[in-house]
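Apart from one protein chain that is not included, each protein chain of the complex appears where it belongs.
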Amino acid sequence: MKASVFWGCRILTEQYAYEMSLREILPRLDVELVDLREAMCCGDPVKSVNDFAANYLGIRVLALANLTGLKDLLVPCNRCHFVISEAKHLVDTDEKTREKIANLLKEEGLEYNPDVMVWHTIDFLHDHVGLNCIKKAVTKPLKGMKLAVHYGCQILRYTDLGRVDDAENPRKLDELINAIGAETVDYSEKLDCCGAHLMLSHVDSALSLSGAKLKAVQALGVDGLVVSCPDCGLMYDTKQKEATSTVGAKLSLPVVYYTQLLGLASGIGQDKLGLHLNQSPVNQLLSKVSA
Amino acid sequence: MFQTGLQLATRMTRIGVYVCHCGLNIAGTVDVEKVAEYAKTLPDIVVAKHYTYMCSEPGQRMIQDDIKALKLDRIVIATCSPRMHEETFRKAVAEAGLNPYLLEIVNLREHVSWPHSEEPEKATEKAKALVRMGVARVKLLEPLEKRRVSIFKDVLVVGGGIAGIQASLDLANAGFKVYLVEKAPSIGGRMAQLDKTFPTLDCSACILTPKMVDVAKHPNVTLLTNSEVESVKGFVGNYEVAIVKKPRYVDGDKCVGCELCTKVCPVKVPDKFNERLGKTRAISIYSSHAVPKVATIDPDFCLRLKTKKKDVCGKCAQACEAKAINFEQQPETVQLKIGGVIIAVGSEVFDASRMPEYGYGRFPNVISNIEFERISDASGPTNGKILSPKTGQPPRTVVFVQCVGSRDKRFHEYCCRVGCMVSLKQAILVREKMGRDVNIYVCFNDLRSFGKGYEEFYRRARDLDINFVAGIPSDVRMASDGSLYFDVFERGTSKLLEMHSDMVVLANGLVPSSDITEINKLFHASRSADGFLLEAHPKLRPLECSTAGIFLAGACQGPKDIPDTVAQASGAAAKAMDLLASGEIELEPLKAVVDEDLCSGCRVCESLCPFSAIEMKRETKIDEEKLRAEVIEAMCQGCGLCSAACPTGAIKIQQYSNKQVLAQVDAALAETKGGN
Partner (left out) sequence: MSLIDSMSMAKPNLKTRSKILAKLRGRDLVNCFQCIKCTSGCTALKLLELEPHEIEKLVNLGLVDELVSSDIIWTCVTCLKCVQRCPQKASPYHVIIALRNLAVEREAKIPEEFMKKVSQILETGLAESMQKVTTRKMETCDRESLKLPKLAGPKESFQAAFMKALEER
């Protein structure tokens, strides 16, 4: 199957491992990814400045997806997925806004197509590709590995909008992890926020939030924390050391993208999956993967 | 006294038109004076007046005086919906000597002033057009007579909770025969599950069981437990109801209630009466104060009944000294002839697992309010001791969380009415049973203690050092030892409080019973938007359905507490007595009628009738045998489906012939001429 893909900003400019692992694993699942003609921002930071302009950007992404002629658009970042979903919902229900945005798109010769379906990595793999296909691609199941899952906020909430999984009891990423042979562990802080948005205004508070969650997950005694959003990856992996000083605890928790684990379980090499780029101590986790 | 059709056909009609202001309800939008003026310009109008309240005594008298003085033979009243006062006006017109079916109500309120309140000029034009239509129709109306039919006087009460029991006792004491049907093996309903009742803290079983025994013993009451309504045919005063008695596999006449069978049964099953907090056996007596006190076997769990093998188990039959066990028992259908029905099927408790953020179903120490009742009850699974489910030890802190599933657009918008009072009661019980050794908190949004003695009950709770936290938690979390913790922001202090507790009791709201769709279908009892059964009028007719002969009592009509339930039950009983006491009722003549000469026997009407009110009769005339449709007048509701479908126009609804309806259509399309 084919799908177009919208990466947003964070993945393209910094969280390279997420992009690398996705590009490596999808052909193994018989999925061909088609990039959009240009890289742009979905409008997430613009929401606080001018909600209309943010909606325009979100719909512009869908208009670019429309140019590929493909019905499915994969959006690996949680925040992009939320912005685009809210923009789509607004435009599908409010004539005035649809007209205004359509006029702006027309200036570039672009058109919004309401039939383009928006996916996130989690539901794309769980619902569209399917667990059976995932299981078939696994050659080195991650047996005996115990992991904690962090879904993130903006793909689960709010239910009225139609999200990727159940807001209070999400299971899809847990099931995706089970499909590659590992176990997941439930914990009280599972639905808590990583705090990434506060990096724009209150850096210390952002790191306190991510630090507190890392501390709680570490106390579970798991082999690692699994994420599926570049902002969550930024907070928990890239900035784990900075969070350490903020919460005054020794944080030493391996944090990986699900797609990196999926790649490992399918026998893809560590470097190809960007595992050398993770800043958290992933070697602890990698040593548990059978050769 | 009433004029015949022939007399009417041979002379011009003399019509009186009366336009009602309905206070400002109509006159606030419609220029009623202009409408009356306009009416005067229509042909055959003898008089056209307008008045503030037509339905009032002077209003009615005005019409009656005009009928006599001006020899009017048709009346058009332009007023509110006929569903409000058509009956009243018919009576008034009849008292003045005119056939009550020569009256046409034109709806200027629900059809004009209410929907078009922003456009008074257009509304007035529409009002004129509707009056014109009414006049065109009233000319073609025919005089009709009501028929009296005799009715059955027995009453069916569906549901054996306190509502059904109270209604049954009232009716039985007044001399009516009552059939009380209850689907569980015992009557008592929700009230039997309660420990104490607010605000008196009476022991629930102590005040309920005497009534249960009374109703079971009453010579006028036939108790049908472990039974359900299977089908309902007929109409008010003439219902034919089939009740299915599900097999208990125990002979009720032989069983003495000794419970030896329960002791020897090897199969453990979840205990429904105890809200699944404990286990009972596949054969058991339903509850501690069961009436009747007869064992019942659950066929889903009993080894012999499940496997259908005669050599499997059977320990209960061996142990039973009264030889009451009968594995061969079959369901029995009872056919009843009923005059009126009281629906008292109660309600259920919101399933809090639909709000996973509170941990119900995942965290053992999070329980529902109904589960708390069973724990607190001396006859319950912990013998009345308040114990934390995870540890089995007395809790050191108990927290109540209000409004779970209620006042919530995601689940049920309504306020459940009893949640606050139940939690107050339960909090007081915790204090009384455990003394000062426990901290008790109630997390609330609004605390509603509205009834007689209720506010005093709230004060009693505060006097007992129960703390009220003005704020609702967003979620509840569980620590590794099973204890619970959560944050709640308190409005009074503006502080974020971190609470730790061994027991969280969720004040789950009352929701419509899962049977309600069945009841809806069986009795044609409508439901309101909140899912409960719909009363005929929320203020003035709260005890009956709009379907004649069906009355409502208790929580099935809306969540309520015991005092309101008992009051409503007695009221519903009185309404039923009112309907049935005379032994006969009058039937409206606005029903289908078949012109035999036109009927071709095609049976389309019979297949369409939703009330099964059409029968085909075989007729032999000379050498042909023909099928002709015949209307069972008593069951016909005058819905008009048959009339619309009949290919030959043989079947029509009285007062709704093609001619009459088309005359209205023509009048509607004519221009408004004359007047302003």
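In order of appearance the chains are A and B, and numbering begins at 1 in each one.
Heads up, the rule we're going with is that a contact is a pair of C-beta atoms (placed from the backbone, for glycine too) under 8 Å apart; a residue touches a chain by one contact, two chains touch by 3 or more.
This structure is a prediction, so every number in the text was calculated from the model and none was measured.
Asker: Of the listed residues B:Lys308, B:Lys409, B:Lys452 or B:Lys621, which contacts the missing chain in the full complex?
Answerer: In the full complex, the listed residue that touches the missing chain is B:Lys409.
Asker: Just name the one of B:Thr262, B:Asn445, B:Thr547 or B:Ser600 that touches the chain not displayed here.
Answerer: Here the residue in touch with the unshown chain is B:Asn445.
Asker: Residues on chain A that touch the omitted chain in the whole complex?
Answerer: 7, 9-10, 12-14, 16, 19-20, 23, 35, 37-41, 44-53, 56-57, 60, 82, 90, 94, 100, 104-105, 107-108, 153-154, 156-160, 167-168, 191-193, 195, 197-198, 200-202, 205, 208-209, 274, 276-279, 282-283
Asker: Name, in rising order, the residues on chain B that touch the hidden chain in the full complex.
Answerer: The list for chain B reads 357, 403, 407-410, 445-446, 470-475, 486-491, 494, 496.
In this text, only the chains that are shown with their structure count from here on.
Asker: Using Cα averages as centroids, what's the distance between chain A and chain B in whole Å?
Answerer: 50
Asker: Which of the residues in chain A come into contact with chain B in the complex?
Answerer: Counting only chain A, the residues touching chain B are 168-169, 188, 191.
Asker: What part of chain B is in contact with chain A in the complex they form?
Answerer: Result: residues 355-357, 475, 477-479 of chain B touch chain A.
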